[in-house]
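This part shows chain A:
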Amino acid sequence: MNQAKHHKAAAFCRLTPKQVNSPSLAGVFVAALKREWQLQVRRKGDLINPLVFFALVVVLFPLGVSPTAEILAPVAPGVLWVAALLAVLMSLDALFRPDLQDGSLEQLLVCGYPVAPLSLAKVLVHWVLSCLPLVLLAPLLGIMLYLPWQAQGVLMLSLLLGSLALSLVGAIGAALTTGLGKSGVLMTLVVLPFYMPVLIFGTGAMQAAVNGQPVLAHLALLAALALAALALSPWAIAAALRIAVSGE
Partner candidate 1 sequence: MYFDSLSDLINMGGHGLYVWSSYAITLVLLTSSILLPWLNLKRTRKQLSRQIAREAANSR
Partner candidate 2 sequence: MWNWLKTLYHRLGSPKWFYQITSKWLPWFVGSSLLLLGLGLVLGLAYAPMDYQQGNSFRIMYVHVPAAFLAQSVYMMMAVAGIVLLVWKMKMADVVAQALAPIGAIMTFISLVTGAIWGMPTWGTWWMWDARLTSMLILFFLYLGVMALREALSPQETAAKACALLAIVGVINIPIIKYSVDWWYTLHQPASIKLTEKPAMPASMYLPLLFMVLGFYALLGWSVLLRARAEVLRREAKSGWVRELLKDK
């Protein structure tokens, strides 16, 4: 009698009642991907502005330093990488804020599914929509900076791998500063120190390509950074979102 009572109480108190037709985590992940895709495709300005920013920063260098090939070509890898890095950082600023404002971020936190994979869906879609165009634009700007031809492929490949790490790490900063109305400079201050390894290995790969040295080691290190970020940062993003939204 007593035990039956206990059983009933336990079933009643169970925090997440078992539903017969509750979708699996994979299903929810795919749904989140679709939702993010639709939302981010519609925010055209947020997609185009970082590209324009990237091109503008690159244009500043010939104007500020020198338009001659002898000076521009050696600094081109660094200039392209720094400009791309800043563009990725700028594009991340609005990653979570619209969701916070319309309340869907809170829904994400209370929906009962682990937050980390769902926030990963957000970052992945952002990477595809914001960083891939950047990667495609980079060779054009590379030509304008007299980047040697043999480095163009490595430029795209290193940016492809690097921007994934940059997006994932930057999303932690974006999540931490979501609660603020405006976070531009603060987020930059918080995130940029963490970007330095990616910058070092990214430009390292390109320097090697320019000098005709093997690039595989550099790219492998970049890939390792991206994979480590892929494995670890979703948990940090999830924790940061919890802190930003509900203060716990």
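Selection rule: all candidates are chains of the complex that A comes from, given by their letters.
The rule is simple: a residue touches a chain if its C-beta (ideal position, glycine included) is under 8 Å from a C-beta of that chain, and two chains touch if they have at least 3 such contacts; residues count from 1.
Note that the coordinates shown come from a computational prediction; the quantities given were computed from them, not determined experimentally.
> Which single candidate from 1 or 2 touches chain A in this complex?
Among 1 or 2, contact with chain A goes to 2.
> Residue numbers of chain A touching candidate 2 in their complex, please.
So the residues of chain A touching candidate 2 come out as 172, 176-177, 179-180, 183, 186, 189-190, 192-194, 196-197, 200-201, 204, 207, 225, 228, 232, 236, 239-240, 243-244, 247-248.
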